[in-house]
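Rest of the complex left out; these chains stay put.
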Amino acid sequence: MKLEVLAEETFSTVERGALDSEITGAAGLDIAEAGDVTFLANPKYTPQIKNTRASAIFLNEKEIIEREDIFILRAKDPYLAYTRALRLFYPKPEIVKSIHQTAVVDRSANVAETVEIGANVVVGKNCAIGENVKIFPNATIYDNAKIGANTVIHSGVSVRENCEIGANCILHNNVVVGSDGFGYAKTEEKRWLKIPQVGRVVVEDDVEIGAGTCIDCASVGETRIKSGAKIDNLVQIGHSCTIEEDALICAQTGLAGSSVIGKRVILAGQVGIAGHLRVGDDAVITAKSATSHSVENGRILSGIPAFDNRNWLRSIAAFRRLGEMAGAIRDLQKKFAKIEKDEKSEKDDLV
Amino acid sequence: MKLEVLAEETFSTVERGALDSEITGAAGLDIAEAGDVTFLANPKYTPQIKNTRASAIFLNEKEIIEREDIFILRAKDPYLAYTRALRLFYPKPEIVKSIHQTAVVDRSANVAETVEIGANVVVGKNCAIGENVKIFPNATIYDNAKIGANTVIHSGVSVRENCEIGANCILHNNVVVGSDGFGYAKTEEKRWLKIPQVGRVVVEDDVEIGAGTCIDCASVGETRIKSGAKIDNLVQIGHSCTIEEDALICAQTGLAGSSVIGKRVILAGQVGIAGHLRVGDDAVITAKSATSHSVENGRILSGIPAFDNRNWLRSIAAFRRLGEMAGAIRDLQKKFAKIEKDEKSEKDDLV
């Protein structure tokens, strides 16, 4: 791809370099090769510029570098421009229109003509599989499920009965959509009586779900993952939750039932969200934290249980010296006891 | 279903409503429709009564509501009565007696006549599959495994060699029963030598296991999940653990090896249990907590490491102000230093 075209497609401008130079790939500073375009987004990595083998680099509008043998592309957001470059060099592979002879597709299923369905895939009764859907081998689509156009479903995925997956989604390996919610009532004999889980899960468009993630259906009603949400690996989404548009949920985070995660919320890794609460739009919960209360829009919270991130930073700094603090308090108490004793003896002297 | 029958089947009594009114479903206050029965178990949701479209409601014996256009069913435990109603409206689907032609069932397996085995299921040598078992597509039952009557096994499940699943169990998608325990001895060269894991897992009757949960076999001997235990999604049960009757283990909780979880214990979400300990009957470990010591019967513990929940609540309240506390101590220390200095100078003056 010519440098000029690359600039155009990534909304950047060529500051240095022949417009018709060939750029053949994109990679990070440390592993880029001759012909690649790379990027600098974090000043922490500036030293790597000295040694990179890349031929071109995306820089923000102010960055100045010493190397004169690298083409420079100026972009408002170098990371975004680099992402666009990667997407140009590595477009999504084309569908190979086919249904493997070992796939078991129920006759009642409504399957578009343009799908690619791999070996040993099972598609249940009355399913609807949209245009350009790709299903990798050994995935299972239960009865009455719907898969929207252009969606990719990897091996080992289960989409359970009545669930609906939107268009342009990616479900990585072993994702489970629509397993039973975890709900029991306690009987008079203190045993657990299963609450039927007959609701469903709706995953809207442009959602990506990481490997091994499990999304439970509602008991009655639905669990909903809204458009543009991104969910990492091994995440647990409880029954009747709603994940709003463009929320980002990192690996191993878990949500109990009936909670709502607002738009563009970021839940970092291994976060826990209790049931029946709302995390407001644009809030961030940092890694390993947990909240059992609702969170206002735009807040950044940390800790178990989570509170304001800046206060938390102060608390954890003090926590490292908590043993000393306890000692200091004991020390002060002793000194006080001495003062009180002295005072008392002074008074006694006066008496 | 007639209101009278519903009351009878849910051990409740009709306080208001024609006995032959038709109730057609059950749902929560917020999503119930006309014809549905709903319930109120938590006063937090009382305001929703004003707007519910439900036709009937389970209430406890004291609750008074303003709405006069809703039938009232009195129950000792409205949540339990509602659960029973849901179970009436949504009974477990009947088995469609069949073995799919693409299923691979070893000739030596002992398979009951009434099973439903889906496409691409694999059943190994000498397995025993009981009456009315349903196995969804793409599940794998290794050699010498046993599956008890009425058990449901979902797609992607693996039941490993020699393991035993009881009657009336549900194994959700991608459950793994009997993977190797995580055990190594360190060699003289500081490398890890695998300890053979040749034991098995026994899951007793009426156990439900959530999607993606992994239960390791014992090295020698067995890991055992006792009757009535309920396990949520993405839980890790280490080798040689015993989960006693009716224990409840929430999502993403992990148990190291050889621990015992007592009867009716509740381990909330993302809890960690170290190895070789016992959590006593009826104990509760709250979400995100971890214990490396045994826990007495009936205790409620929180924190990492976990201690008495009430003390923990006090500690975490103070933790939020720990930065201030550290400042207060420094402040007190300075004041004391000043007092001591003043005292010293007073004494010096006296001298």
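Here are some notes:
As written, the chain order gives the labels A and B, with residue 1 at the start of each chain.
Here is the rule we use: a contact is a pair of C-beta atoms (placed from the backbone, for glycine too) under 8 Å apart; a residue touches a chain by one contact, two chains touch by 3 or more.
Keep in mind it's a predicted model, so treat the numbers as computed, not measured.
Every protein chain here is a copy of the same sequence, 2 of them drawn, and the whole complex in this file adds up to 3 copies.
To be clear about the criterion, only the chains that are shown with their structure count from here on.
One simple way to say how far apart two chains are is to compare their mean CA positions; for chain A and chain B this gives 24 Å. Here chain B touches chain A in the complex through residues 25-28, 31, 77, 79-80, 82-84, 86-87, 89-90, 100, 102, 118-120, 136-138, 154-156, 170, 172-174, 208, 210-212, 228, 230, 232-234, 246, 248, 250-252, 264, 269-270, 287-288, 304, 316, 319-323, 325-326, 329, 332-333, 336, 339-340, going by the rule given at the top.
Within the complex formed with chain B, the residues of chain A that make contact are 102, 104, 120, 122, 138-140, 142, 156, 158, 160, 174, 176, 179-180, 182, 184-188, 190-196, 198, 212, 214, 216, 219-221, 234, 236, 238, 252, 254, 256, 270, 272, 274, 290, 292, 303-305, 307, 311, 314-315, 317-319, 321-322, 325, 328-329, 332, 335, 339.
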